[in-house]
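All protein chains but one are shown at their positions in the complex.
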Amino acid sequence: MSNGLNSFLFSTPEMSRIFAAQAHLRAMVRFEWALTCALEKQGLAEPGSESVLASLLDAAFVDVDQLELKARDVGNIAIPFVRQLTAAVKARDERASYAIHLGATSQDVIDSALVSQIRDALHLLNGAIGQLDTALVAQVRAHRETLLTGRTWLQPGPPTTLGLKLSGTLAALRRSRDRMHSAAERTLVLQFGGAVGTLAALGTAGTAVSAELARILELREPELPWHAQRDNLAEMVQVIATLTGSLAKFAQDIALLMQAEVGEASEGVRDGHGGSSTMPHKHNPVACAAVVAVHARMAGLVATMLNAMPQEHERGLGLWQAEWELVPEVFQLASASLAYSLEIAENLQVDATRMRANFDALLGLTLSEAVSVALAPKIGRSAANDLLRKATTRAAKERRHLREVLMQMPDITAHMTHEDIEALMDPGAYLGSTQKFIARVLGEPDAHS
Amino acid sequence: MSNGLNSFLFSTPEMSRIFAAQAHLRAMVRFEWALTCALEKQGLAEPGSESVLASLLDAAFVDVDQLELKARDVGNIAIPFVRQLTAAVKARDERASYAIHLGATSQDVIDSALVSQIRDALHLLNGAIGQLDTALVAQVRAHRETLLTGRTWLQPGPPTTLGLKLSGTLAALRRSRDRMHSAAERTLVLQFGGAVGTLAALGTAGTAVSAELARILELREPELPWHAQRDNLAEMVQVIATLTGSLAKFAQDIALLMQAEVGEASEGVRDGHGGSSTMPHKHNPVACAAVVAVHARMAGLVATMLNAMPQEHERGLGLWQAEWELVPEVFQLASASLAYSLEIAENLQVDATRMRANFDALLGLTLSEAVSVALAPKIGRSAANDLLRKATTRAAKERRHLREVLMQMPDITAHMTHEDIEALMDPGAYLGSTQKFIARVLGEPDAHS
Amino acid sequence: MSNGLNSFLFSTPEMSRIFAAQAHLRAMVRFEWALTCALEKQGLAEPGSESVLASLLDAAFVDVDQLELKARDVGNIAIPFVRQLTAAVKARDERASYAIHLGATSQDVIDSALVSQIRDALHLLNGAIGQLDTALVAQVRAHRETLLTGRTWLQPGPPTTLGLKLSGTLAALRRSRDRMHSAAERTLVLQFGGAVGTLAALGTAGTAVSAELARILELREPELPWHAQRDNLAEMVQVIATLTGSLAKFAQDIALLMQAEVGEASEGVRDGHGGSSTMPHKHNPVACAAVVAVHARMAGLVATMLNAMPQEHERGLGLWQAEWELVPEVFQLASASLAYSLEIAENLQVDATRMRANFDALLGLTLSEAVSVALAPKIGRSAANDLLRKATTRAAKERRHLREVLMQMPDITAHMTHEDIEALMDPGAYLGSTQKFIARVLGEPDAHS
Partner (left out) sequence: MSNGLNSFLFSTPEMSRIFAAQAHLRAMVRFEWALTCALEKQGLAEPGSESVLASLLDAAFVDVDQLELKARDVGNIAIPFVRQLTAAVKARDERASYAIHLGATSQDVIDSALVSQIRDALHLLNGAIGQLDTALVAQVRAHRETLLTGRTWLQPGPPTTLGLKLSGTLAALRRSRDRMHSAAERTLVLQFGGAVGTLAALGTAGTAVSAELARILELREPELPWHAQRDNLAEMVQVIATLTGSLAKFAQDIALLMQAEVGEASEGVRDGHGGSSTMPHKHNPVACAAVVAVHARMAGLVATMLNAMPQEHERGLGLWQAEWELVPEVFQLASASLAYSLEIAENLQVDATRMRANFDALLGLTLSEAVSVALAPKIGRSAANDLLRKATTRAAKERRHLREVLMQMPDITAHMTHEDIEALMDPGAYLGSTQKFIARVLGEPDAHS
């Protein structure tokens, strides 16, 4: 019901097309056409019926205003849709209209049309994930040794590298891709059960028609109709929300690095991008904001899908309807999240000098752990920790580099030389398994050795 | 981003108009026009500027495609909108364009336009609440003594009346109306603070312009700008979700009463209403389903509003954007919920005979409490309860009326005569304070005595 | 923070034990012990340290009051916990304490302990799923031909069988089991990264220690630490919420069938079960209510997990903490849902006679589709539908059986004999693919032919 003015932030044109009214109606005609094909093959529809329906696959016959008007009375668009389709077919060949929708119920055509749209939507999302994977791999490679401050609780810690930071996103992206694949296996199935899921109207031909229908629509045939079992759709929506969650983490980190006082990375500037209505100097992280905004909307939608699961008996009252606008919305939101994430990943501006300068400005305090660890075997981790807490407190208070303070503390110099201390103050030497972790994510040979 | 095909279920045409793209743009022009008026009054805009903007209030000058294209770069539609407005004004009178948007930031125009739309939307909702109140009052009056089975845990209990049942909904509706009124007091306020909420660009004239702007837009002036303080909007959305929750309870009860095996009430049949695509005999509770579906979507939207509250610093990153499509959606959903609820309340079909028959079919078991209570002063509530549990178990097992069983139990007849028992088996005599409660809700004189 | 009085509804004793304070602390000691083992193997801990920690695996040394007091200052229990552990070890052997927690950060021990608890919790859940599967299979087999009214929109439709109805739940349960298995593959991984996920404190020994630690704890080693990448935990919680959603659908259907006016099935009565505090006659569907209640709480918890995903940088501020009480809660809720579902499935009382009587009471109206379908090849589905709508309206109005009405309609009898009509009025003959669907779910030979 959105008026579309803000769609630039919450969808992509390609994804919006998949779920547009016309595409929706075409997916419904396609279901009815495929059903007629399957019925005809079983001798349940007049020979030649299929070709009449085939001529209507563009859904141009649909009178949308009339459709909506009638839908208000009967509760869904499938009923007036089938009526309009029947009239259109009848106008061409009366007997071709006899078996239209035979064996099916409204929910069969609505759900199966949705599943077909989801298949197309997943295709788009998978393409976008592939592009983002490529962009992230390039950045991880470029910045595998780009040192920056590691941050926890929004406070500085020991160093890490930008490559490792982005590897976390890359690995999460791939887990999401795997989850989407598994969910697709379960979700991309035909819905076809008739009024109460028994296919009673087709007598003994039910499963034969069902199998053929699935084949034509290029969907798998489920074990049994799933009118009131919505777990697969719920899973699909959840899996996508998990993806946008990982992307929001990525975007938010970039926005934090892009703060003027941090200035370590930025979205990348193009002409006109990120301007302000009042502040001529501003460069706003528009893409980051979009990715954050999308995910902020997702959790609520997932909650609705879960709450809508207990649908009554053979087909429920109201909860199914609650899914209708939501599933397309989820895919549109995800498409925007991926598009903006790609924009960030491809155009990321990195200021490695600033990263190092910010780290150095911390007076070596964030390397206190390195010293503590070096002392631990001699005096115990606990005592070492206490000693370093004293040293860092003094360094911070006097605004002197930790190196100097340490060199003046007898408790320290009793155990290490000035050269030892100097070596411990090199952030590049305190990266532990960073390169091994990156190598694993990049799938480099021997990464797991 | 919904394609609109299912809007029949999730909005009303009137509410959709309030939040349509053109109305949205007109509300934005109106803000800029009013700002120019206020600035002109303070000598901050060229005399006569206002009249040039007044000629553009229909927003016909806006090139929507261009707007969306540019919005993608800068993150909101206000920036290109102000640019298009400036160009349109300039084409008419260059100097009239000089002060456009002066002192304001994008969020000022977007938020204030939204608040104006909310005011219109609340007006619609309040009208609908008034109609529903009237319809419910009529039904409460008509059915204040219409006896039906009280049900708890979806199991039958002692009798109640339909009037009392509907009084609960009526009282809740009125509490929602009160909540909406309080929330409106807080929410219907101007947003005007400039870049960081100081109105710095207006020097010392800030609050004078702000007061005048509020006056023209017929909004209250807040204590201070609220760019990153979203509690009022969050409250508004919550209050509306609470309303749809009470309506969902109402609709679900009707749908339950409408089950064929219960058959005590129904939505009301009109021609063509509630038909099925496959089952010629069906009469579906379409309006009930709509009201249930609307509320099923609300909780998730409220969760999003709450999660979007911690917006950073003077204006946040992403969470504000998360509200954009959501607030209009909430009002549209609520309008549908009220419209369908009104349909149910006005056309409710009540089968009082069936209500009584269903009650009687329970063999008097649901009046066991009445007997137990009558016995309690003699043998204690606990012992009475145990005795009645025995009696009802026997009655149920032997499928005999509780009356007969009781009359044959010496432990019972030791304390009460057959006449006593007979009297206790009259459901109409076991309604306690029902009429007093109804009188209170109807505001009848002496109701609270 | 619940006071535990209502735990009977929202957990099982077994699951509560897994997440109890002592178990939580023991899992934390176990992590530190295993880390010491791994360090010792790499020569990073004093030989023999491991055996000192091994003697503390029962966590009896922990002073819980002191732990909580200190936790308030530092933000988590791991920091005071490590201090208490260090003191306890020191008291036994000072040098054994030197390497305690070496290389690890608070989140490593908290997350890894949680993952270990999740492994145990999943083991419990999988056992319960297995039992429920068995119980459902038995009920599907017992009732594969037990005919009852199919219901859509809470209105009666053509017949189905209880076996088919329960097959839907059985198939959904198995999909949930598969999802849990996939999620477990991803989730049951070690957390071990040190302060910022580089394992810097371990120098070049990081991955060797990590691998050994994982081996000892019987967890997989992830590609890299996941301190701020929470997708796996979010997935796990969602997968479990999907399970409780399918169970809520099952329980709600049983509660609806258990309504006095329907009376087709019930939870099963045991002594004292389902009584009321006031109504001696009542038998409440307690188990159904529990399963519904559990799921009603799940969606909100899932929303929180998703909203908590964007954790800042290397380890976030606040959102990680938001998970702490929630993940255990989700497992406890799920355990209750499964336990109560098992109670329903094993003790289900079925009244097949009432099922048939309820169906017959509908005057054949719900078989109108069967007649319509039989007519369709002769006059078209649409015309047939119109004809049957006329017939059912008349039958309902006159309260006569559809059979009689049809036999008196010339438009009908022109196409079918009285014998034809009679045959079409047999619900047992209008079950279509019901048995095939059941056979597929039961995995019977040739089910998919």
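Residue numbering begins at 1 within each chain, and the chains themselves are lettered A, B and C in the order written.
Convention: contacts are C-beta pairs under 8 Å (C-beta built on N, C-alpha and C of every residue); 3 or more make two chains touch, one makes a residue touch a chain.
Since this is a predicted model, take the numbers as computed values, not measurements.
Taking the complete complex into account, the chain left out of view touches A, B, C. Residue-wise, the contact with the chain that is not shown comes from B:K249, picked out of B:R92, B:K249 or B:R354. Screening A:L136, A:A289, A:V350 or A:I421 for touch with the missing chain picks out A:A289. The missing chain lies against chain C, touching residues 1-11, 16, 19-21, 24-25, 64, 67-75, 77-79, 82, 101, 104-106, 194-195, 201, 251-252, 255, 270, 272-279, 284-286, 288-294, 296-297, 299-304, 307-308, 317-322, 324-326, 328-329, 332. Considering the complete assembly, chain A touches the hidden chain via residues 149, 152-158, 255-256, 258-262, 275-276, 278-285, 289, 299-300, 303, 307, 358, 361-362, 365-366, 368-369, 372, 385-389, 391-392, 396, 402. Although one chain is not drawn, its touching partners on chain B can still be listed: residues 44, 75, 83, 86, 90, 94-95, 97-103, 105, 150-154, 157-160, 164-165, 167-169, 171-172, 175-176, 179, 182, 186, 194-204, 206-207, 210, 223-232, 234-235, 238-239, 241-242, 245-246, 248-249, 251-253, 256, 292, 295-296, 298-300, 302-304, 306-307, 309-317, 369-370, 373, 376-377, 379-382, 430-434, 436-438, 440-441.
Operating definition for what follows: only the chains that are shown with their structure count from here on.
Across all inter-chain contacts, the pair with the most C-beta pairs is A-C.
The set of chain C residues that touch two or more partner chains comprises 152-154, 157-158, 256, 299-300, 303, 307, 369.
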